[in-house]
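Only one protein chain is missing; all other protein chains are in place.
Let's turn to chain A:
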Amino acid sequence: MLKLHNLSKVYRTDEVETVALNSVNVEIASGEFVAIMGPSGCGKSTLLNIIGMLDSPSSGDYIFMEENVAGYNEAKLSNIRKQNIGFIFQSFNLIDELTVEENIELALLYHNIPASERRERVAHVMDKVGIAHRAKHMPSQLSGGQQQRVAVARAVVGDQAMILADEPTGNLDSAHGQEVMEMLQQLNEEGTTIVMVTHSPAHADYARRTINLFDGHVVTENLRAAE
């Protein structure tokens, strides 16, 4: 699916240079479920952002589906991103002015999909995450778990091959957290590649592989034994 080769990210201000990622080499295959862990400030989010093409590396290669996207401009990245990658955030990032249904549909609006098909797919994915009964509600009327389910639905409604989840359970209580994890696991079993940043070892256990980052380096990669 993707391969990072000697990838570095350096943030520069006038006086300070911060190395967020230092010669990272990571390979993620299609259909994998990878957890990224590490203490605050180790570069987890930067790594996820670069994988998600929301940020560009300072040096090194990023091969995404056989294509080196490291030097691509924003428009090109945006195009690859919308075809292939879905996002889930800790703070949900739903649009307050839109209903549940409309929030999910938004992911299809930028794909030139006819309205009838959009409705069908939104309905289907709402069923799948169990939020159909809240279709007409505004985000502010939902619980955190429900909001994150909407976010998951939004991430997958476009049939994205890969989902990037940044602490998807960080704002949720344990019961709701588990619910979301199970949903991700199910998606993974259906073939979606999942890359997740998390602090929770328990939730990292859902992944088949864990990458531990420390000060911008990959420290260890643990492969979970097949159960």
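Throughout what follows, a residue touches a chain if its C-beta (ideal position, glycine included) is under 8 Å from a C-beta of that chain, and two chains touch if they have at least 3 such contacts; residues count from 1.
Definition applied: contacts and distances are computed from a predicted model.
**Student:** The hidden chain: which UniProt name fits, "Acyltransferase family protein", "YpiF family protein", "Na+/H+ ion antiporter subunit E domain-containing protein" or "Putative ABC transport system permease protein"?
**Tutor:** The chain we cannot see is, by its UniProt record, "Putative ABC transport system permease protein".
**Student:** Going by the contact rule already stated, which one of A:107, A:156, A:172 or A:213 would touch the omitted chain in the full complex?
**Tutor:** Within the whole complex, the residue contacting the unshown chain is A:107.
**Student:** Can you say which of A:15, A:66 or A:97 touches the chain missing from this structure?
**Tutor:** Spelled out, the listed residue whose C-beta touches the missing chain is A:97.
**Student:** Looking at the full complex, which residue from A:22, A:58, A:78 or A:178 touches the chain that isn't shown here?
**Tutor:** The missing chain is touched by A:78.
**Student:** Contacts of chain A with the missing chain: which residues?
**Tutor:** Contacting residues on chain A, toward the hidden partner: 45, 49, 52, 54-55, 74-75, 78-79, 81-83, 87, 89, 91, 93-98, 102, 105-107, 109-111, 154, 166.
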